[in-house]
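Just below is one structure, and these are the notes that go with it.
Moving on to chain A:
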Amino acid sequence: METSFWPLAAVLISLLGAIPIVLSDRRPNLREAWTVLIALGKFAIVASLLPSVLEGGGCRFTLAEVVPGVPIALRVDAMGMYFALVASFLWFCTSVYSIGYMRALNEHDQTRYFASFAVAISATLGVAFSENLLTLYLFYEMLSLSTYPLVTHKQDAEARSAGRKYLTYLLGSSVALTLPAMILIYTMTGTLDFTVGGILAGKADASTASILLVLLVFGFAKAAVMPLHGWLPAAMVAPTPVSSFLHGVAVVKVGVFSILRIVFFVFGTGLLADLNLGAVLTALASVTIIGASLVALTQDNLKRRLAYSTIGQLSYMILGAGMLTEAGMTGGLLHLSMHAFGKITLFLCAGAIYVAAHKSNISEMDGLGRRMPVTYAAFFLASLSIIGMPPLGGFLSKWSMVVGAIDGGRLVLVAVILVSSLLNAAYFFPIVYRGFFARDAEDGGEGGIREAPVLCLIPLGVSALFCLVLFLWPTLALQLIQRVVSP
Partner candidate 1 sequence: METLLDEIVAKYNYWIYVVLMMIGFYAMIGKSNLVKKLIGMNIFQTAIILMFISAGVKKGGGIPILDKQAVLERGVEAASIVNPLPHVLMLTAIVVAVSVTGVALAILQRIHGQFGTLEEDEILEKIER
Partner candidate 2 sequence: MSFLNLHMYGLTAPLVGAMLLYAAGRLGSRITLPIVFGSLSISLAASVLVFAEVLHVGPFSYTVGNWEPPYGIELVVDHLGALMILLISSVSLAAALSSSRSVAADLHERRRPFFTLYLILIAGLYGLALTGDAFNLYVLLEITSITTYGLIALGRGRAALSSFNYIVMGSIGACFYLLGIGYLYILTGTLNMADLHRIIPLLDGRGAALATAFAFLMVGLWIKMAFFPLHVWLPNAYTDMPDGAAVLIAPLMTKVTIFLMIRVMFSIFSPVYEFIQHMGVQQTIVGVAAVGIVCASAMALGQRDLRRMLAYIIIAEVGYMVGGLWLANAKGMTGAILHIVNDALMTLCLFLAAAAIAHRCGGMEFDRLQGLTRRMPLTMAAFIVGALSMIGVPPTCGFFSKWYLLLGGIEAGQWLYVGALIFSSLVNAVLFFRIIEIAFFPAAAAGDHGGGPQTVREAPQAMLQPLLVSAAALIGVGLATGPIVERVVRFALPVGF
């Protein structure tokens, strides 16, 4: 694998980009120009690395040799590329949306907001391109810390307690669970590199491996596996673009991505199958899927409902991987992008509703769909995708997971997926129904069209469209996933 500076550039561009953003504090237009420019540049760099990955190549870069056998190093492989493409593309959408949102609401401290955002996306790409567990841990922690100012952006008492919860869960779990697990793995194997087929095979017995697996699944608390999910609904006090991108895509997907990384490249599916540890993953995931969906039904605050929906959907990906069949793993990985596009659209719609109508509770949103048809149409499409209806992307991933469950002879998992999909429908459809058909108490729906600013509408339209596009042309995603699942 050739050494190249580009993986580092992909990570660093937004980290260094935070500097001009901070420096142009007093000139908002210039600052926003920087943000968009950096987002575009980032996506361009990631996209330029794609061809070599598709050919089976890739590239790597060693930053520093810190511990014998464990450098801080970046590597672009199929799995990382898949995640990086999704994240950097959606960051671009969110950046545009952020500008519209923050200006429309006349928010304070916009410079800090955009700078922290830039650092966070750097950390996300760092996780995607990590060559070993230590590097991944480094960027994982960086992501937790850089998103703290975003979560507590409002700086009131609620934000304070949410921020405290956020860091307690994320930092506490990573120091208390991930770090010891990582050191144990290093003691046993002498390496932390992500290797095809895993590094623990033949080095860990059943009990050690299962302890490590549990430590790591809960240690990566960003994946919000119950009972370590409480931070995600709390983090919804953040401005909506933060919730949409970070808590719909970057932060939570980093958690899942980390778990999938260790499943595929540290334990290895072979070892998990031999020790029958896939059941641990699927059991934890199933409980979370059903539990979170039930809780979501009871939430009236739209963003909190979406948050619980996210918790459930994240566990789908773990469920898919835990099936340890090719179709199941494909479905799990595919769901990573399908859910990303769907959930970000939903959050962006929630933000657009807040900007245009200043409403955040579902019970107040009667008749709103008639005034915001574009937003509600996008919301409808995205919720269909999450539920798993054709012709939208979510159908493909759920279908693949069902096939995987049947292949593995685990009919109970099929039931979990079906029940959860019904529950998804039960908590999404009322929102859409109320929006279009319920009578508005305020003005009887006579207010005409009052959409959010166009800078907000375009990104959510684009991401909603992608839910459809991914159903029709999932080739690229499948190609990348193919390289991960059957190397």
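Here, a contact is a pair of C-beta atoms (placed from the backbone, for glycine too) under 8 Å apart; a residue touches a chain by one contact, two chains touch by 3 or more; residues count from 1.
The candidates came about this way: all candidates are chains of the complex that A comes from, given by their letters.
Just so it is clear, the model here is predicted, and its values are computed rather than measured.
**Q** Using the definition of touch given at the top, pick which of 1 or 2 touches chain A in this complex.
**A** Candidate touching chain A in this assembly: 2.
**Q** Going by the contact rule set out above, which residues of chain A touch candidate 2 in the complex?
**A** Per the stated touch rule, the residues are 63-68, 71-72, 108, 134, 137-138, 141, 145, 149, 152, 155, 160, 163-164, 167, 171-172, 175-176, 179-180, 183-184, 186-187.
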